[in-house]
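I have placed the structure first, in the form of structure tokens, so that the comments after it can refer back to it.
A protein chain is absent from this complex, but the other protein chains hold their places.
And then chain A:
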């Protein structure tokens, strides 16, 4: 059984694409040969900046010859049908046999698929793989039409058996396969031939190429940590950077250099970011956490042991850090002067063409942060001030140079300006959480500003109809929504969102003064909540418009209402996504979107969790069945009789034991549930509901609702109605699927 070795040698492949490409090569080739009838024992793929390599061992020599019987038309079918069948099978009529089938007598063709040698199959599969390789971005070069990530220079493709190796005959756009490759570009120029994977890997190492990226990464990390350790220092871990650097070299040589004393006072994050982003250096810190040296990884040994390379890197770094220091010092001056220059400058920065400047946006956020402050336990003045300064650093020179330092620089500058520490903290934290695993701020002022920032973002893009669609979410609105959800849930913030959302939207639609002057906003919010309970996504603009027809901004107010409702629906959808991780089903959340608190996401979640836990119990499952049965009977009766059975039931008219028992159980359950709901103790409400399970089951077991006596029947229907309404206080159980 031969082993297969493939190497696609090209000009330098971007580091970030290498690993994926090696995996794709492995998948495409192994899938291809297996589809063609070969099997193999194992496969491993490697990548360096200049090559993708695949080694497959234990490949079968050839695909097996197979036969299949293909059923054809009936013997009495028209000539034309037979001719078509023969063409498809590539046979003549005398080669067919006749067999019995349930249709009658039919022709059968025995088709033989001749087995093919591995070399021919590999040649086909590799040709196809190269021509259709899924590079994220590919290019042409010279006069050719082949596409590759950068010019493809050579193809090595051999099958190795015990008695020697064989070149797989292959030519892709003028590049013929062979058994040769190249070593390190500078340290071992020239081509050499190889006979097997082991031979290839060993010769490459002699030619100063470490084939395995893992081996390169390990060597870099080990050497870097050793050098740092010897100096009493520690390398700052960065797995992403390590993988990238390992993809930039074939022969890693680790060099550690000093950072000029002039730059040691820069914030460590600035040093680290500048060195990483511009130079791909690792940072090395001392025991106090101060960054004092750097590690760079060169691609070669030199006669002077890297002295020239290190000196060059040092000069480049000094030039970079001189810039950073210049920015830092300028920024500190502006910060100490009160940052006015920065906040003023934000008036000239467009946030979005349709949403005005950053300054206008900050104005809205500051007002909202102030309004939200009491709810999250923050001081309103401080929250407003923090919101006004939270984005000031966007105008700083450092953030212009390193956008990823936004927020963090804000904190440094706020602290340098001796502002209350809550302000600096809010500047740093208000962008959080940025993703599902990012920490959620807990400091009240930070929470107020973070919520205001995200709610304004959502309202803004909703106002200009830039909602996320399908996979497109250019303004990261799903992330903003998740941020809102995590901020309220993880901080246990009970916040009614309808009003702030409506007001933000109205501010954008009709301007701040008008929005605030529109004193009905609380009433509007109530309306929204009420509607939310009944319908989740179906709302009609027209109805809103009608209600505000008298108002001079009626149309815009109606629009804001409709958009707020839509935005709440969006938040509920994201909440459903978020609670999936707790195994809370969509329909459970739909069921608790009732009552007057549906815009309080913490409340919705608490109810959903309680209901979910309840439904997982035996009592819950049975009560749900009982409820559905009651609702069914009631709905049918109400439809038939054209009345609503909501008069209340009279225990005196109970005829059976089971009926009386249910009345007895209902009497204490009602106040118990109401009290639990008032105390927001949803598990207690569920427990009270659970007490009804047995009497309800027994009731349906022993009682015929549709009694002959109309009086008795009506009383029983009124009883069912009470059960349904009682359940409805907790959740709309009809939304729960089976």
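Methods note: a residue touches a chain if its C-beta (ideal position, glycine included) is under 8 Å from a C-beta of that chain, and two chains touch if they have at least 3 such contacts; residues count from 1.
Operating definition for what follows: contacts and distances are computed from a predicted model.
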item	value
Undepicted complex member, UniProt protein name, chosen from "SigE family RNA polymerase sigma factor", "Sugar ABC transporter", "Nitrite/sulfite reductase" or "Glycine--tRNA ligase alpha subunit"	"Glycine--tRNA ligase alpha subunit"
Sole residue of A:230, A:353 or A:639 that reaches the chain not shown, by the stated touch rule	A:353
Touching the absent chain when the full complex is considered, from A:316, A:332 or A:653	A:316
Residues from chain A at the interface with the omitted partner, ascending	11-12, 14-16, 49, 137-143, 149-151, 153, 186, 248-249, 279-281, 296, 298-300, 302-304, 308-309, 311-313, 315-317, 319, 322, 349-350, 353
